[in-house]
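After the structure tokens below, expect a handful of questions from me.
Right, subunit A next:
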Amino acid sequence: MHHLDRKMGAFEDISLTLNAGQFLLLKGRNGAGKSTLLRTLYRSYLAGSGQILFHSSHGVIDLARAADVDVTLLRQTEIGFVTQFLTARPRVSAEALVAEPLRRAGRPFAEAIEEARHWLETFGVKPDLWAAYPTTFSGGEQQKVNLARALILPQRLLLLDEPTASLDVNARAALVKRLADLKSGGTAMIGVFHHPGDVADLIDTEIDLTPDNQAQEDREDVAV
Partner candidate 1 sequence: MTVTLDAPQLVKTRPLLVARNVSKSYGSVQALIEVSATVYPGEVLGIVGESGSGKSTFLRCLNLEEIPDTGSYTLDLTDVEGNLFDLDRYARRMLCATRIGIVYQNPHVGLLMKHSSSGNVAERLLVAGERRFAVLREKARDALDASEFPLDRMDAPPIELSGGMQQRVQLAKAIALEPALLLLDEPTTGLDVSVQALVLDTLKRLQQERRITMVIVSHDLGVIRTLADRVMVMRRGQVVEAGLADQIFQDPQHAYTQQLVHAKL
Partner candidate 2 sequence: MSLKALTRDWEPMSYGFLDASAKREIRRKTLKAIAVPGCQMPYASREVPMARGWGTGGLQVSCTLLNPQTTVKVIDQGADDSVNAASIRRFLARVSGAPTTTDTLQADLIQSRHRIPEEKLREDQVLVLQVPNPEPLRPVQPNMSIARQMHADADYGRMWLQLYEQIVRSGRVMQGASYPSLVHGRFVMTPSPIPRWDVPKLHMAKHLTILSAGREKRLHAVPPFTRVEPLVFDDVPYRVEEHGHLTCYRSGARGYFMNEIPQEDGSSAFEISDSDYGVKTIRKGDGEAVDFGDTWYRNGEMAE
């Protein structure tokens, strides 16, 4: 991490391996670098050193050094990043926003909207809000729209940054169910959760990032 001229190491020498359909939980106290690691995998942050090998449908690629356009392509088709915050745009309806990933993947408009409505319903967004603009929604509703959008298209790898925080019970149940479905469909997931109990049934492995307490696997390799 950089802050002006000071350089701050967020974490060092993290190694992990993840197979298709596996769920990895990142643990650690505040500031341990959980979110930073997720963002590094997503390439929002550049890794100082090391490799992030991703078995894409096109072949193996090192995400730490992949060209920007390749990362953009993977983000559109294979790697998803789920936060609790929606980047809503003015004058774009909830259903259009949710349908966007499908549209980008080339699905016809009517079909994409249909599916978008299904997921909005699943996450408990009321039908009269579907055609409204999420910029005007409450935080909770925005979060549901965001989840519907982020999870609508099955990805090979999902990065989850505390998606359950402040979510109501029904929506949380819907989320866990969707994650379970995606997982059984072969999606690999790496998540950070405040309350790991929500997803306890899904977790396959855990890594603790607290510096003096590292239970590491021996290779750095994200395999799907």
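Please note the rule applied: a residue touches a chain if its C-beta (ideal position, glycine included) is under 8 Å from a C-beta of that chain, and two chains touch if they have at least 3 such contacts; residues count from 1.
Regarding selection, all candidates are chains of the complex that A comes from, given by their letters.
What you see is a predicted model, and the numbers here were worked out from it, not measured in a lab.
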For subunit A, as assembled in this complex, the candidate in touch from 1 or 2: 1
List of subunit A residues in touch with candidate 1 within their complex: 1-5, 39, 43-46, 48, 56, 58-59, 61-62, 65-74, 89-92, 100, 103
